[in-house]
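Heads up, one of the protein chains got dropped from this complex, but the rest are sitting where they should.
Residue numbering begins at 1 within each chain, and the chains themselves are lettered A and B in the order written.
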Amino acid sequence: MSARPQFHAGYLWAGRIIMLACLIAVPILYPQKYVVHVLGLAMIFAIAALALQVLLGFAGLLSIGQAAFLGIGAYTSAILTTRYKLPFELAFLAAGLSAGIASLTLVPITRLRGVYLAVATLGFTIIIHLVLLNEEWLTGGSFGILNIPWPSLGPWSLKGETAIYYLCLGVLVVTFVALHRLMPSRFGRALQAIMLEEDAARACGVDLTYYKSQAFVVAAIITGFAGSLFAHHSQYLNPNDFTFWKSIEIVLMVAVGGIGSFAGAVTGAFVVTLLPEFLRAADEYRMVIFGSMLIVFMGLGHRGLAGLFSTFALRVLQRRSLAEHASAHGLTR
Amino acid sequence: MSGSQLLELLVGGLAIGCIYSLIALGFTMIIRATGVLHFAQGELVMLGAMFGVTAHRLLPSLPLAPLLLTGMVFGGLAAVAIELGVYRTLRVRRIPLMNITIATIGMSILLQNTGQLVWGSEPIAYPKLFASTAYSLGPARIAPQLVWIIGMGVVVMLLLQLFLAFTRTGRAMQAAAQRPDTAQLMGINLTRITAYTYAIAGALGGGAGVLLGSLFYASFNMGFLPAIKAFVAATLGGLGSIGGAMFGGIIFGVIETFAAVWISTSYKDAVGMVMLILILLVWPEGLVGLIRKRR
Partner (left out) sequence: MTALLALDRLTRRFGGITAVDALSMRLEAGEIRGLIGPNGAGKTTTLDLISGLTAPTSGRMELLQTDVTGEPAHRLAGRGIRRTFQNLKLFTELSVLQNVMIGLHAAGTTGVCDAIIATPRQRREEEMMVQESLGALATVGLADQVNRPASALAYGHRRLLEIARAIVARPILLLLDEPAAGLNTSEAETLVITIRRINAQGVTALLVEHHMDVIMAACSRITVLNYGQKLAEGTPGEIRGNDSVIEAYLGRPGLEERISAYA
C-alpha cells in the first residue's frame, strides 16, 4: 500500500483556512434559517465522523456503534437541561463524560479482531437504542424529549439558528485542531502501530487493550459532545434518531470522505448530510446512491473523496512545478 | 408455565430457529470460502421473500413449496450476480478484507433501498398458505404454519448436507474452504466455487425469506435484523462450521423465543446482542469448539 500523498504544509494550511472562511461566511451570505440549520447539522455529524476517524483511520477499529454515544450524549444533555434545569455548559460536559463512561463497557471487546469487533459494536448500538426506546421514565420512550432549550455560554444565551451554528463551528474547529495535535503524538503513534502491525506494537511496549480502549473512550467523549449539540440544535429528541442505521451512516461518512483523513471525515459528513438536500427530487434514490458510493469508494482503495482530491491536486501541483522547472531551465518551447 | 404452553413455545422457537439456521448457513459458507462477513445476507433473505410473494401474485394458486423454490432460485441468482459483478472485481483488485466487508455494508444499503423502490415501503402480507385450524398435540395447539416451516427448513438443510457430502461440486467446495491453495492445485476452479458458494448462500437466504415472510410479512427492511441474529447464531454454534450454523440457529431461535416470554418482549432483540457479545468474549469458538476440545 502506498503512503499518503504528502503535501507541503503551506498548501494544507491554505486549504484549511479557505474552508474555515467559507464556513464562517455562510450564515452571512445565506442567512435563510433552513440553510444555516442544515449546515449546522452537517457540522455536528462532522464532529462525530472525526471521532470515528480516530478509531477507524488511525487505530484500525471498525466501530458500527457510534450512534449509541451520540444518543447517550444527546439524552444526557437534554435531560439535564430540561428536567434538572442545569446550565448548558455543564450539560455539554456531562454529555461527553457519560458517553465516555459508557464506552468503558466496551473495554472487554477491544480484544476482538476486525469483523467481530464491528459486529459487537453493532450489537451495542442496538442495545442502547432499545434502552432509549423502552425506558420511558428516563428518556420519554418513543415520545422523546421536547422543548430542549437553546444552548448558553456563561451569560450569553445562544438563541437562534445562527448562534448555534457558530457554536457548532467552534466545537468542530477545536476538535479538528485537537485531533491534529493528538495523532502525531506518542498516543497517536501507538494507535497507528496497533493498526499496522499488532505484534510489533506489543514488542515495542504498547499495551494493546489499554490503547484500543483509550481510543474508544476518546471517540465516545467527542461523539458525546456532538450528541449534546444535536439535542440543543434539533430541540427535540427521539430514539429513532439513534438507531444502528445512524451508526452505519457515520461509517458511510468516513468511508466516503476517506479513511485516515480528518479533512476527509469532515467532507464525508457534509456530503452525506447535504446530498439529500441537493437531490430533493430523487430523495428515494439517496440511499441507493450512498450504498453505491460506499461500494465504489471501497473498491478504489479507501482514500475516498479526500484521496481523490489529493491525487488530483498533487498532479496539478506537480505539473505546475514541472513547468516552472522547465521554464527556469529554458526548456519550454 | 404449563407443559402445553412450553411445547407451543418450543415449536415456535424451533420454527424461527430453522429460519435463523438457513440464514446462518449462508453466512458460514461465505465466510469459509472468502473470509468476508457478508453484511448483505439479510437482503438476500428479503429478495427471496419479495420474489416469493410476487410469484404468488402472478400465480395465486401456488402452495408453499413452489414459492419456497422461487425464493431460493431468485435469492441464489441475486447472490451470484452480486458476487460476479461486484465482489469478484474487488477481490481481483486485492482490496483489503476490511474494505470488502465495508463494501458489503454498502451492498446491503443499496439492495434494501432498491427493494424499497421496487416494492414500496409498506409491508406486504403473505397469502394464507396454511390451514387455519391448529394441530393438537395433547392439550397443546400447534399452528400448522410452524410445522411446515420446521419441515421445509429441515428438508433444505438435509439437502445441503447431502449436496456437500456426496456431489463433486459439494466436495470441491469443502476442499476449497479448508485449503484453497491445495484445492487449486488439484484443479478446482476457485472462481467457480466461490460463485457456487454465493449461489447456495443466496438460495438458503432466499428460502429463509419466504419462510419468514409467510410467518410475518415481507418488507424491504425485513432482512437486516434477522441476519444479525443469524450471525449471532452462527457464532454461537461456531463460526466456520456448517453443523455449528445449523444447531446454533435452532438453539438461538429457542432461546430468543423463551427469553421474550420470560424476560421481556421489548428487549427481545437485545437478548441476541447480549448473547453475541458474551459469546465473542467467553466462547469465541462457539459450541462446536467446546465439543471439539472435550474430545
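Here, a residue touches a chain if its C-beta (ideal position, glycine included) is under 8 Å from a C-beta of that chain, and two chains touch if they have at least 3 such contacts.
No experiment lies behind these values; they were computed from the predicted model shown.
Asks: Could you tell me which displayed chains border the chain that was left out of the figure?
Replies: Even though it is not drawn, that chain still touches A.
Asks: Can you tell me which of A:Leu86, A:Ile101 or A:Leu182 touches the chain that was removed from the display?
Replies: A:Leu182
Asks: Looking at A:Leu146, A:Ala200, A:Val296 or A:Val316, which makes contact with the chain not pictured?
Replies: A:Ala200
Asks: List the residues of chain A that touch the chain left out of this view.
Replies: 1-4, 178, 181-182, 185-190, 192-193, 196-197, 199-208, 214, 218
Everything that follows uses one rule, which is that only the chains that are shown with their structure count from here on.
Asks: Quick check: in the complex, which residue numbers of chain B touch chain A?
Replies: 37, 86, 89-90, 93, 95-103, 105-114, 116-117, 228, 231-232, 235, 266-267, 269-270, 272-274, 276-277, 280-281, 284
Asks: Touching residues of chain A toward chain B in the complex: what are they?
Replies: For this pair, the touching residues of chain A are 60, 62, 64, 108-109, 112, 114-116, 118-120, 122-124, 126-127, 130, 133-134, 248, 251-252, 255, 284-288, 290-295, 298-299, 301-302.
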